[in-house]
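Omission of a single protein chain aside, the complex is shown with its protein chains in their original locations.
Up next is subunit A:
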Amino acid sequence: MTQSVVVQVGQCGNQIGCCFWDLALREHAAVNQKGIYDDALSSFFRNVDTRVGGDGSSISKGRISSLKARAVLIDMEEGVVNEILQGPLRDVFDSKQLITDISGSGNNWAVGHKVFGSLYREQILEKLRKSAEQCDCLQCFFVIHSMGGGTGSGLGTFLLKVLEDEFPDVYRFVTAVYPSSEDDVITSPYNSMLAMKELNERADCVLPIDNQSLFDIISKIDLVTSGKLGAAVKPKSLVTTNMGTVTKCPKKPFDAMNNIVANLLLSLTSSARFEGSLNMDLNEISMNLVPFPQLHYLVSSLTPLYTLADVNIPPRRLDQMFSDAFSKNHQLIQADPRHSLYLACALIVRGNVQISDLRRNIERLKPALHFVSWNQEGWKTSLCSVPPVGHSHSLLALANNTCVKPTFMELRERFMRLYRKKAHLHHYLQVDGMEECAFAEAVSSLSALIQEYDELDATKSMPVLDVPRLSVAL
């Protein structure tokens, strides 16, 4: 069994991270009835004997003593991290695995990346090495940050370079929150663009998220819970809730949105942590879903968003779950995969679902979807026996699909509007080590990516021709 380390950077990253740890504990508490520290728990948590002084040595087996998150918390402001450390989750975090500053990055990627990067490089390295040493077999770093700010975006992507250099064999999965069009940070296009270049070059897999989509999902849920069916909804099943967690009730409006992202990460790792009839480890995600190194952006969708307290769920409801996964209303970014081109698709199913249910739905949905000519059967599937809390089954779909293109094109558009006028550029250029060519390189990198998606899209309407086979003499 392998372990993963979560590195949460910046305000957004830490808020999402906090929700993640909350829900992770809840999930494991529901599954782990006997209080034994097992392999599943060890993937994200250490078991520490707090009676022994000093470092709190790790206990590898036996009863759960005190669980510590395999996490590194990084923020250049103190507010969010302090709140976490004073909140109900304080004991879950190792107080030595933090890096904070007070001045913040001023929504400036250059400050986050260059200034704080060089200032904190050694400390970052030290904390990462410590986390790695505490793992028997470290498989993956989950990095969480926003794209539009300064710390998450700048320092978060600086971190990627450190990870690539120091831990080249460990996967780098980035959960990146992209700014919506109504983002109030004026320089977010610059920050996002500069960060994109790093994600292009140094991430193994990126799960783009945008706030607008999360918000729309919440609105949809609110409609249901306040409507006729409201009473029938099982409260713990809401993808937005943290009911039953250590934190009693959502304190901030973002919590509901962050819980969705937290559930995404839990489902992503479910088949690696828990048993099932068709397991999927984290390395299989990258292996199957990334046909060419640069095309590693995966659009995700989670269903169901809630469960009705309905004992007998007939297969039709199950099938509805599969249909929803492909609807544009369930995607975590503004994207419509149904009408774009699939390069690959993964279906991570949890709970009481068997292979025949999975196959029936693939057969049913396939005709309406467009897959690239060389990957007509581009499905990667997994069945994990353990459902999420409050559900009898759930589905996470990960699509490597050209529907990400509009997000990137819009980003480039917003960037160019600022850049053409050189607006706010001086804030960046006055940072030591920051050159104007960095901007040009970043645009160039994104444009190359967009072009790849364009070329793939062009093949969509072409007839699928078989490549002539090798002819052999007998």
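Operating definition for what follows: a contact is a pair of C-beta atoms (placed from the backbone, for glycine too) under 8 Å apart; a residue touches a chain by one contact, two chains touch by 3 or more; residues count from 1.
The rule is simple: contacts and distances are computed from a predicted model.
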Leaving aside the chains on screen, match the unshown one to its UniProt name from "Trafficking protein particle complex subunit 6A", "alanine transaminase", "NUBP1 factor" or "Tubulin delta chain". "Tubulin delta chain"
Looking at A:M287, A:A368, A:M416 or A:A458, which residue reaches the missing chain? A:M287
May I ask which residue of A:D49, A:E126, A:E166 or A:E275 touches the chain that does not appear here? A:E275
One chain is left out of this view; which of A:S219, A:S356 or A:S461 touches it in the full complex? A:S356
Counting contacts across the full complex, list the positions on subunit A that touch the omitted chain. 1-2, 39, 136-137, 139, 275, 277-279, 281, 283-284, 286-293, 344, 354-357, 359, 362-363, 366, 373-381, 383, 466-467, 469-472, 474
